[in-house]
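In this view, the complex is presented without one of its protein chains, the others remaining in place.
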Amino acid sequence: MRKFKEFILNTGMRLAALITCGLLAFIIGNILLRGVRYITPQLLTTQTSYLNDTIGILPNILNTIYIIIVTMIIVLPIGIGAAVYLTEYASNRYIVSIISFATETLTGIPSILFGLVGMLFFTQLMGLKQGILAGGLTLVMMVLPTIVANTRESLLTVPNSYREGALALGSGKWHMIRTVVLPNALDGILTGCILSIGRITGESAALLFTAGFGLRLLSFFNALQSSSATLTVALYIYANEHGNFNVSYAIAVVLMLITLLLNLSAARITRKIKDRRNG
Amino acid sequence: MKNHKGTVEYFFRLIFLICGIAAVFCVLAISVYLLISGIPAIREIGLKDFLFGPVWKSERNQFGILPFILTSIYGTAGAVILGVPLGILTAVFLAKAAPPRIAEIIHTCVELLAGIPSVVYGLTGMTVLVPFIQKIFNLSSGACLLSAILVLTVMILPYIISVSETALRAVPKEYEEASLALGATKTETWFKISIRAARSGIIASIIQGVGRAIGEAMAIIMVSGNVANMPSIFGSVRFLTTAIVSEMSYAAYGSLQRNALFSIGLVLFLFIMLINGLLRLVSERGSNK
Partner (left out) sequence: MKAKNIVTLFFALLAVVALISSCGGVQGNVATNGSTSMEKVIGVLSEQFMNDNPNVNITYDPTGSGTGIEAVKNGTCDIGLASRALKSSETGLVGTVLALDGIAIIVNKDLSVGDLTVQNISDIFTGKITNWKDLGGEDLEISCIGREAGSGTRDGFESVTETKDACILAQELTSTGAVISAVGSNKNAIGYASLSAVEGQDAIKAVKVDGVDCSEATVRDGTYKIQRPFTLVTREGEELSAAAKAFFDYITSSVANDLIRQAGAVPVA
């Protein structure tokens, strides 16, 4: 009986692991199978035309890039600033725990609620039109915890001797942070960036009502204030509303490639940081 | 010279403080906004009628969200029932039994699963799972609660696996060695001792998975049918999240319908806060051991 139970559990474990990997293989395989053949130069470099009855996702690719730029430009200073405050300046334990609590809470909030609040706050209250700017600001809230956490971890790996050395030489605190601590923490900041960009690329629910559904090709400044769909939202539109699964699969392939690349780079850099910490 | 450095220093300290408070500000803004926009409709409809009303028909001004609440609960429960055994078994394998090379591969698989955008899950579900369910169970439409549960299971799997794995790895070696010394096999040790020892971490992973499942919108809107019915396993259903997405784009400004959607957001927010609070409690209990 004991041996039997053991056998069941052992097989169960291996089966479970197999199923997990199998699911991944299936999802990726299915997407590649059904999507790669629809990735044409035309799809990637033109915009959808009703006159010519063609489909192009260039506007969506650009919109994704635009929103990454807007979000990162805003969230990096704030996030790094917050992490610096938490590790270098904060003396009051109470404030630190409040900020940590707030940051943790932000990670747990689902993206649809960010989208709702983003819509209320940025498009209704502040009067911004639906577009990349409103979408980007909404994503800033979502991505802030990631930047703060990663930067903070990286700042903590900078040896205190560096800080003490700089201060001993007469440097002010801000000067020390700027010249000694931050440059040595760049790896962690970079990881945070990459993880955030990964999250931004894959985000959809938060952008539906803040960045909109527009499929036209726009310049950067126009896209800020005009309804602009990113790749994920475009995938949703083409699949759900147009029923054009071929295009959706093609977009899925593009998204997967980007996500894969980002994940692998983030993992590589994290490993380098770990080695540096241990070595 | 010293004065100048002093003011610059003070200035930057202030800036960093403001950055630090940014996160707090965000959370406050979100809470306040959801409260402000969610309360009017609840006031107008009546809290009991809103939360426990079984009919949601916006064109007839009936706004009971019981169907959505129950659907979200059943859907999440279903995903947990399927996902937890699968996840824990995989986690045990990863943490204890797998040779390092294989563990590496499985690790990467789990990370990649976590990184797949929800719309991609939705697309796969819509084009592969839904027709499959339709065929197998001979339904008129495969877009139902079951499909949503299956999709949610796959989506919460990575969370359960990675957090449980960390918890399992953190189990002190002495526990396991003692068990082995008393004559238990490796497998018995893992399942009887290690899991028990890591249980707060495992519970934390489940709660995290629950949070993720309750908040998911895009993946399930493509596979669950979206009619505001009371939940039934093969029926077309709407979750709290998909209810918001389905009607938001055409709800008129200032209308009761729109406000009711915000109220759904508020209810969802409260659910999430509850779940987060639970998570905190369990983690703290675990670390105080």
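As written, the chains take the letters A and B, and residue 1 is the first residue of each chain.
Basically, a contact is a pair of C-beta atoms (placed from the backbone, for glycine too) under 8 Å apart; a residue touches a chain by one contact, two chains touch by 3 or more.
Treat the numbers as computed from the prediction; the structure is a model and nothing was measured.
Interface note: of A:Thr71, A:Ser226 or A:Thr259, the residue touching the hidden chain in the full complex is A:Ser226.
Interface note for the absent chain: among B:Asn226, B:Thr241, B:Ser263 or B:Asn276, the touching residue is B:Asn226. The chain that is not drawn here is touched, among residues B:Ser141, B:Thr166 or B:Ser283, by B:Ser141.
Seen from chain A, the chain kept out of the figure touches residues 49-51, 62, 65-66, 69, 129-130, 186-187, 190, 212-214, 216-223, 226-227, 240-244. Although one chain is not displayed, chain B still touches it through residues 58-60, 131, 134, 140-141, 143, 225-228, 236, 246-247, 249-253.
By our rule, only the chains that are shown with their structure count from here on.
Chain A and chain B, compared by their mean Cα positions, are separated by 18 Å. Residues of chain B that touch chain A in their complex: 5, 8-9, 12-13, 15-24, 26-27, 29-30, 33-34, 37, 85-87, 89-90, 92-94, 97-98, 105-106, 108-113, 115-124, 126-128, 154, 157, 161, 185, 187-188, 191, 211-212, 214-218, 221-222, 241, 244-245, 248-249, 262, 265, 268-269, 272-273, 275-276, 279.
Looking at the complex, you find that chain A touches chain B at residues 2, 6, 9-10, 12-17, 19-21, 23-25, 27-28, 30-31, 34, 77-82, 84-86, 88-90, 95, 98-99, 102-106, 108-114, 116-117, 119-121, 141, 144-145, 148, 172-174, 198, 201-205, 208-209, 232-233, 235-236, 239-240, 245, 248-249, 252, 255-256, 259-260, 262-263, 267.
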